[in-house]
Each structure stands twice: as structure tokens, then as C-alpha cells.
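Here it is, the structure in full.
Apart from one protein chain that is not included, each protein chain of the complex appears where it belongs.
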Amino acid sequence: MTILDVRDLNVVYRANGREIEAVRDLSFTVEKGDSMAVVGESGSGKTTLAMAIMGLLPSQAIVRSGQILLEGQDLVTMPESERRKIRWKKVAMVFQASQNALDPVKKVGSQLVELYLYHNRGAKKEEALDRVAKALLTVNLSQSIMNMYPHELSGGMKQRAVIAASLLLEPDVLLADEPTTALDVVTQAEILLLIKRIVSERGLTLLFITHDISLVASLCNRIMVMYGGTDMESGPMRDVLLSPTHPYTQRLMEVLNGLEEGRLTLEQLREDQGRGCPFLSRCRFAESRCAEGLPKRRSLGNREVRCLVRGEG
Amino acid sequence: MVLNFLIPRLMPGNPVSRFVNPLMSPAAQHQILEQFGLTKPLYVQFLLYLKGVFTGNFGLSFLYYPTPVSTLIVQRLPWTLFLTGTATVLAALIGMVLGLLAAWKRGKVDSAALYSSMALRSLPTFWLGLVLLILFGVTLKVFPTSGYFSTSLLTSGGGVLLFIQSLLYHSVLPIITLMAYLVGGNLLIMRASTLNTIREDYVTTLKAFGYDDGKIVYGHVLKNASLPMLTNIGIQMGYIVSGAVLVETVFSYPGMGLLVYQAVLARDYPTLQGSFFVLTLTTLVALLVVDLLYGLLDPRVRR
Partner (left out) sequence: MQSSRGYTDLLGRLVRDPKGAVGLGVILCFTILPFLRPLITKYPPLAVGVGVPNEPPSHLHPMGTTSLGQDVFSQFLAGGLVPVEVGVLTGIFTSLLVVLIAIPAGYYSQRLGRLLTLITDVFLIIPTLPLIILIGVYLGPSLINQVLVLTLISWPFPARVVASQVLSLKERGFVQGAKALGASDARIMFGEILPNVTNLIISNSILVIIFAILFQTAISFLGLGVPTAPGWGNMLYYAEQSGAIASGEWWWVVPPGLGILAVAFGFSLLFLRLEELLGVEVR
């Protein structure tokens, strides 16, 4: 069954009287139990998407149109008070465990206990402690963490703590936004394995956001490539990676496979305010008609592609 | 930190040799100087002073001769502490709450808070005292105009409650005056600090947890944002004493501040030396307390 259904989502940022489109006309679905990778460079809109799903958009950002259906309920039109009840219970987020994901002046344990008790009014403290202990166990953290402060933990430990927090209320969906970016390679691998294990053990639906394709190749079964605020290509992981259709996906794979030197240049989202395909300026297949409008999404085999040139049969 | 102890010891060098009471005849001057040991060579005076400090003996006051300086200080210090202590705590609480609200709510409330706290910081403290005195003390006759409690009570023998009431009445205006500037500063810092805190990652995490605003602000943001304000309070300590001098002068409140002022006017060196030392010491202690408090609240600082 479809657990997450995003339809025609448009999110804009308002700054200094100008409007910048962060997410354009985005649609995709996620089935229960799937692990979907959302891949894109910075500025592609992937974090905005995550924030929109969680309902954590900053005040300068507005959902102009579209729907985000979680188990059939539209999160966009839902009042904040309702959203707050769902937050973390149905969908939990795993952030980048930068220095500051947790309150620095409170002990880790008490923050987790607080979290549990907030959503389970009436529960006893022992119950909360028990649950927290179990969560910590799942992420391979020792119980002594409970009495430590966030700054006393290493990057990897902090990340695990954040994951433990996300599991506390037993959500159905796990949203991971660049969870390994700030970590060293070894810890990165550990965390990825951890996530993989947890997801399969608990049958969670995973939405893994990253800019690094290599991380998700074996972790997820589906992939969506984002660029310029919208989806460029989406489909089953193996197929998309082995035979990419969209020029952007092709480029990504080429870079990954070392066929082409140099890094992908960072472009500012602002430049792509014009109509037409956002990838236009960097696409080697571009034709004049690509500038006319955003290519429509088309089904091509077992996937969906937005490309005028390569997206046709 | 400990080095700072040395500095007040250096102070007495200043006033000692320069000012001799010009109104008295040379012979009388010499007599008095002798009596106070001022004729001895400077380094001996200094040594004597040191000795005096350690034994709590600051010599005899010129002005209130022959009362020992230490007696004067002991009499007056508690009142000043009461005044400044209350003002500091109240100013901290008010500044904290208002600063927090201003930063959280933003918009017009925030602008109003910003400008009013700036205005408060531009206030000449003594002037505020004067105005309040005239307004409430003289014209409206709500609050008494001097002293710290009605001496008439001593004779009429009222109970403890009446005493406290009188004490409070006498204290309100001075405390408010002293607080004004402090609140301004606290508010500004708290507001800035709260603005910064809100932008921190963990606040997003808290929101993601599904916490409502109230819990986030009072449970987490408050503690984090208060830390810089606490530091600021420490910095304000030096100012607080200055304020005390002004306020006590305006309200004729017999505390350390007034003592210092009178001592300066009368060239009363022993009193000056003693008061200065004690005041500096008090400030030092206060700073240490603030430091300790900070360590208590912020686990990152502890070792």
C-alpha cells in the first residue's frame, strides 16, 4: 500500500521581496516497506522536501500548492496542532548529527525520556527508561550514554543517539537527511549498516536523502534523482543505476564510475528561475525545445523520466 | 583571578600623600598627620595598611571620628548588598523573560523591546532617581524620600512586620532606579542570545520531536539562551557599584555608596581605602559566584 504520496508539490522561499522556487511540481509515491533514495546535489530541493514532509519549513518557506499524503492524510492542509501529534510518531527524522542536534545543556538520557513521556502522557517513568534503554541497545550504544552530555559523545555516537531517538515512538516511516555526511568513512559504513538492519528488522519505510549515490546503491530499492527542485528520474534502484535514462543521472553515474574527471559544478538554484528544463545549462543533449517549459513526467518502462530528448520511447 | 587581589592593595598609594586639609594651620595639620601615621615614610604606611587589611582593621575614619572604619563598613554594607542584590536578581529575571519573549515573538513586540531597552541603557541613573523621587516622593507622596526605614519605629516599637513594610517602602524607588539600566542591558543580551539559540540545530530537532512552542521555549531555549546573559551580569558588577553610589546619594540611603561619596568629599582616606577594598572584594566574590553558577548551568564548561 502507498504510505507516502506526494502530489504536485510546490514550495517557495520568500526573501527580500523575491521568490525562489525550492521544490517544483514534484510528485512521487512510496510503498510501505520500500527504501527510497532521494539523490541530488545541494540546492536540488531535497532538504526542503524533507522539511515539508515533517512540517518543519521555516517561516520564509511556503507550500504554494500540492499535497503530501501520509497514509491518506494531507499534511499540508492539516492544522499544526494535528501535525504535532503525528510528528515523530508516524514519521521520524534522522538529522545530520552535527554538533548540535541535541540540546547541549541536558543529559542525553533525560532528553530521550522527556521525548517518550511527552508523547505518552500518563506513562510511568520506569516505562520510559525501559524503552529508552531498549532503543539504545538497538543502536549499539551503552547505557552509560544516558548520563552523558551531547558534547561528550563522538560524532558516531551522537548519530546513533539521534537514530535511537527516532525509534523511540516506533514510527512507520524513517526520514534520513544526510545522516552520514559529517562522519568519517568508517563510521559512515557502520551507521549505514545500522540503518539497514533496523529498517529490515522493523519493516520500516525509509526515505534516504543524500547527495552521494554510492551510499544508497545497496541500501535502497528505489531511487529518485532530483535537480533544480523537481524529480528528473525515478525508478527501481538497480535499473536506474545500470541504465540511466536522464542525462543528469547519466552524468552522475559517469562521475561515480570515474569515467569523467572533475567534480560536478555547484550551481545556484537562483539561476534556474527561468522556464524550461532546469538541467538545460549543463545538458549535452539539450535542444532548443528544452528551454520552452519544464518537461512533463513520462513513464518509460519501469520508471518515470522528465526529459524531452531522452524521455521518449 | 587571584592576581586581582593585588590591585586593591595598590590603591592606597593615591590619596595618601597628596591631599592635606588646606584649611588647618600647618602645625595642626602636622599634628593630625602624626596621629594618623601619615608622617611615616610611604612604604611603612603601606606595610601598616597591609597589616590592617589582614586583621580587618582599616583605621579610624576622618569624617566620623573616632569611629573605626570597619564599624562603618559593617553598618552599611548589608544595606547596600540588599539594594544591589535585589536589583540584580529582579533585573535578571525581568530582562530574561522580556528578552525571551521579544525574540520569540518578533515583529512589533520585538522592535518595541529593542528600542525601549536601548532607551533604558541611555538613561542617566541618577536622573531617573531624581525624577522618581520628585514624582513619587514629593509630589505624589507615595514613597518616602530617604533612609532605609523610619527611625520613628525605633521609638514607637512597632513589630517586625511594620519594620519590613517600612523597609520595603523605602527600598522600592532606589531599587527601581538601579534596575532600569540593568534591565536594559539584560534584555538586549537575552534577546540577541535567544535569537541565536533559536537558529541552532537542536531547536529544529525539538520541533521535529513534535514539542509545542511552550515546551521548547521554557524547557530548552530558556536555559541555553540565559548563559550569555549570566556572563553579562558578571560584567555588570562593576557598574552596579557605581550605580549604588549614585542611587544612595540621591535617596540619602545610608549604604556603602553614600559612604564613599562623603568620604571623597571629606578627604577621608582611611574610609576610602577601606571601602574601596571591601567593595572590590565584594565585586570579586560576586563575580566568582556568577562564574560558579555558569559552570553549574553549562555542562560544557565543567572539567
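Of note:
Letters are used for the chains, namely A and B, taken in the order the chains are written, and counting of residues starts over at 1 for each.
The rule is simple: a contact is a pair of C-beta atoms (placed from the backbone, for glycine too) under 8 Å apart; a residue touches a chain by one contact, two chains touch by 3 or more.
Nothing here was measured: the structure is a model prediction, and the numbers come from that model.
For the chain that is not shown, the touched chains among those present are B, taking the whole complex.
Residue B:133 is the one among B:133, B:175, B:203 or B:225 that touches the chain not shown.
Screening B:81, B:101, B:123 or B:198 for touch with the missing chain picks out B:123. Among B:94, B:198, B:222 or B:264, only B:264 touches the chain left out of the display.
Annotation for chain B: contacts to the undisplayed chain at residues 1, 3-4, 7-8, 11, 14-15, 18-19, 118-119, 121-128, 130-131, 133-135, 138-139, 145, 234-235, 237-239, 241-243, 245-246, 249-250, 260-261, 264-265, 272, 275-276, 279-280, 283-284, 287.
The definition used in the following text is that only the chains that are shown with their structure count from here on.
Distance from the chain A centre to the chain B centre is 54 Å, each centre being the mean of its Cα atoms.
Those residues of chain B that touch chain A in the complex are listed here as 200-202, 204-212, 215, 219-220, 223-224, 227, 297-300. Listing the residues of chain A that touch chain B in their complex gives 54, 56, 84-89, 92-93, 95, 98-106, 114-115, 118-119, 149, 151, 162, 165.
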